[in-house]
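Note that one protein chain of the assembly has been removed; the remaining protein chains are unaltered in position.
Right after this comes subunit A.
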């Protein structure tokens, strides 16, 4: 009879969609994005196995993000965690801020994180450009800071719910550090939370989280399947940062007059909307002037019936509510 623990070890990476559906995949040094690629407009969460030691000992957890600034591609959030007792082993792995490392170094470090699956666990969430755009351009504004914090909170919650004994949390700040800290502390009163700028260079566990996030973002971008089919990921769109001339050129050359851009682009970025204003058809939405209308008060005249008003000519309420009017021309 097979030992159940041994069987569990073979399954080292688990993919969990946002619907909570679990799919197991075998292999340690790879990031399986096949499930995500079936619908790359939808957010997706990758979850590692929780190391047994993390269920038994107090752990520290780091939170960081990759791809906050670019006008294209997803923003990826990552958390990683390990027992406090393994701090020396963690330091010895040579983590640093993911931005100061080369792509090869980051890939190698993710491999070593995955090889250390006996004491390091991680969760990564891919927030798609479609999701980011629709949040920021929604009827009620949902800011990027809010989106970021909610993603961080959901990943921390996921780590706790999957059984890791989290004690200390280190977070790279989004906006004002003290406000963010107070918010997290209120949600997780029993945790010891530190929110600080540049946390990824101060705490190895945050560096590990930033490497997980950055490698996943790079992989997603490299293998992005354009459903629009008009462009391919091999096209040179530069770094994706709005300040990059290659990115700007690519955006201006790939405008569709009606639809604007493929959904790989964050429509909510001013770089994107400025180009659309110049090169695409103007689009008017029903809620465009909602804010202005709400500000102003109704004209005094609107309280009186117009001079020639004949109430007998007034249409039945049904027609008004259905938006039906009679036409004599078109």
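Going forward, contacts are C-beta pairs under 8 Å (C-beta built on N, C-alpha and C of every residue); 3 or more make two chains touch, one makes a residue touch a chain; residues count from 1.
Heads up, the rule we're going with is that contacts and distances are computed from a predicted model.
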When you check the chain that is not on display against UniProt, which of "t-SNARE coiled-coil homology domain-containing protein", "tRNA pseudouridine(55) synthase", "ESCRT-II complex subunit VPS25" or "Putative ribonuclease H2 subunit C-like isoform X2" does it turn out to be? "Putative ribonuclease H2 subunit C-like isoform X2"
Full-complex contact with the absent chain, from A:41, A:239, A:252 or A:270: A:41
Candidate in contact with the missing chain, chosen from A:99, A:198 or A:227: A:227
Across the whole complex, the chain not displayed is touched by subunit A residues 39, 41-42, 130, 133-134, 136-139, 227-230, 256-260, 262-263, 266-268, 272, 276, 281-287, 318-319, 321-324, 326-330
